[in-house]
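A quick write-up on the structure given underneath.
Here the complex is missing a single protein chain, while all its other protein chains stay put.
Every chain is named by a letter (A and B) in the order it is written, and numbering of its residues begins at 1.
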Amino acid sequence: MADLATETPATQTMANQTHASGTPVIECRDLEVSYRTRAGTLPAVQGFNMVLHPGETLGLVGESGCGKSTMAMAIMRYLGHNGFITQGQILYKGEDMAGFSKERMRHLRGNEIAMVYQEPMASLNPSMTVANQLSEVSMVHEGASRKQAEEHAREMLDAVHLPDPSRIMNCYPHQISGGQQQRVVIAMALLSKPSLLLLDEPTTALDVTVEAGIVNLIRELAGKFGTSLIYISHNLGLILETCDRVNVMYSGQVVENGSVAEVFRHMRHPYTRGLFGCIPSPARDRMKHPLMPIPGQLPLPHERPDGCFFGPRCDHFRQGVCDHGYIEMEEAVQDPPHKVRCRRWQELADDALEPPPPPPPEVPLGDTVLEVNDLQKYYRVTNASLIAFLKKQRTRWVKANECLNMDALEAETVAIVGESGCGKSTFAKVLLGLEEGQKGEALVMGDDFSALTARKRSRKQISRLQMVFQNPFDTLNPSHTVGAQMARVIRKFGVAKGRKEVREKVYEMLDLVKLPREFANRLPRQLSGGQKQRVGIARAFVSEPQVVVADEPVSALDASVAAAVTQLLNDIQRRSRTTMLLISHDIHLVRYIADRVVVMYLGHIVEAGTVDEVFAPPYHPYTEALLSAVPQPDPDIVKKAIVLEGSPPSPLNPPSGCPFHTRCPRKLGAICEQEMPPTVDVGGGHRLACHIPLDELKAQDPVFAIPADAKG
Amino acid sequence: MGFLGRLFRAFWLLRESPVGMVGVCIVLFWVICALLADLLVALSWIWHPLATVEPLLTPLSPIIIEGGRLINEVPVEEICALISGGENDGMYNCGISWLGTDHVGRDILSRVIFGARTVLIFAPLATLCAYVVGVPMGLIAGYRGGWIDETLSFIANLILSFPVLVLYILILTLVGTSTYNILLAVTFASSPAIFRIVRGVALDLRSREYIAAAQTRGESTWRILFVELLPNARGPLLVDAMLRIGYTTIQIGILGFIGLGLPPPTPDWGGMVNESRQMLIIFPHMAIFPCIAISTLVLGFNLLADGMREVSLKD
Partner (left out) sequence: MILLVARRIVNMVLLMLALSLILFLSLELDKDSVARSVLGPYSNDEARAAWLENNGYNDPLPLRYGRWVGNAVQGDFGESVIFRTEVSEIVWRRLKATMALAGLVMGIVAPLGIALGVLAGMREGSLRDRFISLTSIITTSVPEFASAPFLLVLFVFWLGWLPAVSTMADGWDWAQIVMPVLVLVLYDVGYIVRITRASMIEVMQSHYIRTAVLKGLRWRTVIMRHALRNALLTPFTVIMLQFNWLLSGVIVVEYFFAYKGFGALLLEVALAKDIYVIECCAMVAVLVAVGTQTIGDIGYILLNPRIRFANS
């Protein structure tokens, strides 16, 4: 490490200890974890200090690659064969873990320190029943008999609110839903009442409404068992909802830490602020507070600059101040403690926030470009079970889309929101001609596209409707250069001919999406996720389409990158007056960039209207739950807590009556189970489908309330 | 350039893997033997593979032929002096039969070297033929699915149900052994395996978004198969190709060994082992050298494949 430290790590931790009593459960002192790679030994985490007291919840937040998961693995001492603790110590209840024998570590793992993982399905053994996987823990750590262990496991499944624990005990992991799997993993972690629970992005793989349930559960259990938690997430909102204290990490270092309330109210580090500025919030008007992406991207471990690692992306970078030496954590506030790793934090006080750029001019909307009437799409699946064969029900239908009605105007952005399995992607596929619709029509500039697969469309029709795909790693062919792939589209649609013109056009498109021209000669694997997604956008807009369908265009990207891509997509779309259908699960992103919103559940449109209409009462009960489920990183927002039970039913077997009745918190009774609610027009094109009388719905409180005295 | 360039890159990356490098060296050694067979034979005083001297000489036997008559009493050192001293004025021909001669008096070293040429022409050629048949079918079956896939897969299963050698024996007894028929039989027997690999890769890749992008662009099936899908399958295919050349080498050897191989005078390693079978206990050298030859060549290809797999995982 570079310069002489002004404050030794030991004294730092001493200072931290003063406010809490007893030995901390876990303590990291000036920890450095490195991986040995072909490029040499690279530190993944540097100068990490942390103290966690019994019963406390600590959040680690940062974007992918910042070293937060490495921390969890370092505590578990499970770094693979190429990872090492190169400096510092981890103390467990005051003892240095470096001295622990293998046997001691084994006793610790799963017994005193337990972990919950990101992907529940992959974390459970596919060929063992839940009962076997759970009972192992008590058997190995407590020497319980199989019977006792199973009894204990059943109790624990009950404690994590799984319905019918006895049935689940006998299931294999693939037989239960993702949310249930995660509950099983949590139950497994809590079986031996550990003193420390590590949660590594426990809800990232789940739908928002399911996530809300898990988060609730974690909070409840931590209180009940008195377990200390380390909660690792990329989501500021989740951290705010679950933790007492937070460490914000960037490129292997903690850049800011302190109590949650303090850090979220008075962010001091430019990175934390930047991260906050990247997330659309219901409290901020989208015109007055546009998203402010952080430029650039996270440096790779061997590309870290001298001085501040955030320097190259920081708006407040100052030469001679930020670009040399090792930057120490400095105490900004003593009580509640709040530290920052920034040389200029004092100059950058709360009010020094840069003024937001002027809002973009409103774009006048044009004529109807897209019109969908009663569109229906079922998939046929063959059931291979003998019972189905005997009952002559071999073919069943997945009811992906049921009676969709919507339209979109020129230059308008219409968002389709819903969780996985709601049929939003199927709808996109039908529009694009990857699937055929069965009934109804989808008119694009008057031509019915619903029954035309891409192969049957004329080149002109194809060029009218283009798509931005979801997965940046999949959207470009890894075998061809970026330029070649764009050139192919240009030629295909006859946008330009001749070698030189095509090349010019490629450059022009790269300029449009703000990528350097050299990228034309690169292969996709040399680009980052955000850059690939930009190429995808360029490719979609080459043919100057009337309609662009964007299927979760930023869901796989980190927040700071996602904001920039969202911004770009929005700009290009407005400028070229293209109609955009934005398919997303992120209702706040939608609110930020869409004009109108369509909310889907299980193949049905449950609510549709302009952004303002949908985000204010009257709500459809599902919309209300969806809005409340998304965690918000703003401590000033007060929101209704509506937690849905269970997970969405399978579209193979949709419930009768209202599709939402199995989970609806406001369910009226028999009528919801038997009758399909009519779609009523609330006024001004705002439609929703629910049996609850309109007046009652109108009397709802808004999901979000912002107290008058708070900023906003 | 693109495809060839990347093919070259795949080999270039091999320098990272020591195992792969050993494989490359072995294969290169045999390729050089095959290319320069005539020259090597001339330089080392080995006979033409079909010329006969004295049957069943043991390795390192000195040989002097004078006026067509073999003189065999001179010690090795003198022969060497004769060769290096350049005193060979055309009166007599002399040399050392490094690996001995076979039962009809042909020099084994020269036949092993020429055998390399035979096998290094046949094995890659047969593999190539199998690829030409298997790849397009696998692509179309994996990409399209449905009845095309089912029909092609059924046919492939049909062929794969025969133990390979049984299939060869049946085909070759039906149509007779000849160079072409052997090529045909090998193609017929190994293309279903290639079909399966390619089909698997295509099946996996067809749901990728870049394929969807090509479809929504209205690209032809032909273009999607060969421009969008095939280049992404090159990793597993290249590894398989190396393994398959090695395997085909064995197959051709076995055919030679059971007497269904290339017609007699062609120097063929398998055939050489077969001919020595009866005399193995007394004159093991006749069999051992071609055995070493074929084993090292196959090993070379297998190591090459292994190195490639290792490198492609890292890439």
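Convention: a residue touches a chain if its C-beta (ideal position, glycine included) is under 8 Å from a C-beta of that chain, and two chains touch if they have at least 3 such contacts.
The structure presented is a predicted model; accordingly, all values stated were derived computationally and were not measured.
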Touch assignment to the omitted chain, from B:Leu99, B:Leu120, B:Ile294 or B:Val311, lands on B:Ile294
Of A:Ile90, A:Ala159 or A:Met188, the residue touching the omitted chain is A:Met188
Missing-chain contact, candidates A:Val33, A:Val51, A:Met71 or A:Met115, resolves to A:Met115
Those residues of subunit A that touch the unshown chain are 76, 78, 81, 106-111, 114-115, 117, 119, 122-128, 136-137, 140-141, 172, 174-175, 185, 188, 383-386, 389
Per the touch rule stated above, subunit B touches the missing chain via residues 19, 154, 157-158, 160-166, 169-170, 173-174, 246, 250, 253-254, 257-259, 270, 273-274, 276-277, 280-281, 284, 287-288, 290-292, 294-296, 298-299, 302-303, 306
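Methods note: only the chains that are shown with their structure count from here on.
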Separation of the C-alpha centres, subunit A versus subunit B, in whole Å, is 53
Within their complex, subunit A touches subunit B through residues 432-434, 454-455, 457, 459, 462, 465-467, 469-471, 474-480, 488-489, 492, 539
Contacts from subunit B onto subunit A in the complex sit at residues 2, 6, 208-210, 212-213, 215-219, 227-228, 231-232, 234
